[in-house]
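A single protein chain has been omitted; all remaining protein chains appear in their positions.
Moving on, here comes chain A:
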Amino acid sequence: MAEPSMLPPASGHDKLMIGQSAAGIYLAHAVLILGVVIVAFPIYYTFVASTHTLQTILRPPLPLVPGSEAVANYSEALFGGIGRIGGVGVGTLLFNSTVTALGIALGKIVISILSAYAIVFYRFPLRMTFFWLIFITLMLPVEVRILPTYKVMVDLGLIDTYAGLIVPLIASATATLLFRQFFLTIPGELVEAARVDGAGPWKFFKDILLPLSRTNIAALFVILFIYGWTQYLWPLLVTNRNDMNTIVIALRKMISFADADTEWHLVMVTAILAILPPILVVVLMQRWFVRGLIETEK
């Protein structure tokens, strides 16, 4: 395992920690490993359960090693459809969740980067008023405005549509503020150099602002994708049809209060499949994500 000598050289910051002595390093590792076990074990156990038959799951104790039903369970869930939610396959649910999460993440990024662009780089009447209006909406999450928003969606006929799932969650004061703070660090000289170089507002945005913001965008994308993926209350309200459910909602619907009605092996499969896309996004964008949080390129 990790020898003390394999650790990266201690930076000035590390000196404040206990990581200098061998005992300290082993203690730190012990704590971290314990943490990983606590977090990972339930997930592992869910995975184990997803590879056994319903009968095995219902007859305790549940084995600690994966069973032989993996292929059968996963193909049943993905392609066969699940009875309790009207025969809709997990594939459809994954698709719905992906569209929703992507829509929310990309929509929020587009809207917030454009609002921040306007607020920082343009002088127009009531500029600060708009800024404060956006800021105030921080205090109005979906839960607070849920009734009027629901009414609007009903009137517009957007129940059971992707637009209904995505649009009400798109406005984002947080992301706007984040981009605003970043844009404010861009030196005025750079803006002027671009003007002298003949870059109009659109070219400046596309050629300079967007490339400079890319690590910020990546970090935000990860956060917002997971935010969209794990939405519960709003999708619960705005979708009625089983084939428009997101995977999180469907998972809830698949569980009956009478244990016998619940196809636990399929629930476990669905749970595992529901975790995968966010993990994938984090793993794939990890490098960018960390850079976006710690580094500002200038």
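Odds and ends about this structure:
One rule holds in what follows: a contact is a pair of C-beta atoms (placed from the backbone, for glycine too) under 8 Å apart; a residue touches a chain by one contact, two chains touch by 3 or more; residues count from 1.
The criterion applied here is as follows: contacts and distances are computed from a predicted model.
According to its UniProt record, the chain left out of view corresponds to "Sn-glycerol-3-phosphate ABC transporter ATP-binding protein UgpC" among "DNA replication and repair protein RecF", "Uroporphyrinogen decarboxylase", "Urease accessory protein UreG" or "Sn-glycerol-3-phosphate ABC transporter ATP-binding protein UgpC".
In the complete complex, the residue from A:I38, A:V71, A:L147 or A:V196 that touches the missing chain is A:V196. Of A:L54, A:V142 or A:L212, it is A:L212 that touches the chain left out of the display. Residues of chain A that touch the chain left out of view are 187, 189-190, 192-199, 203, 207-208, 211-212, 297-298.
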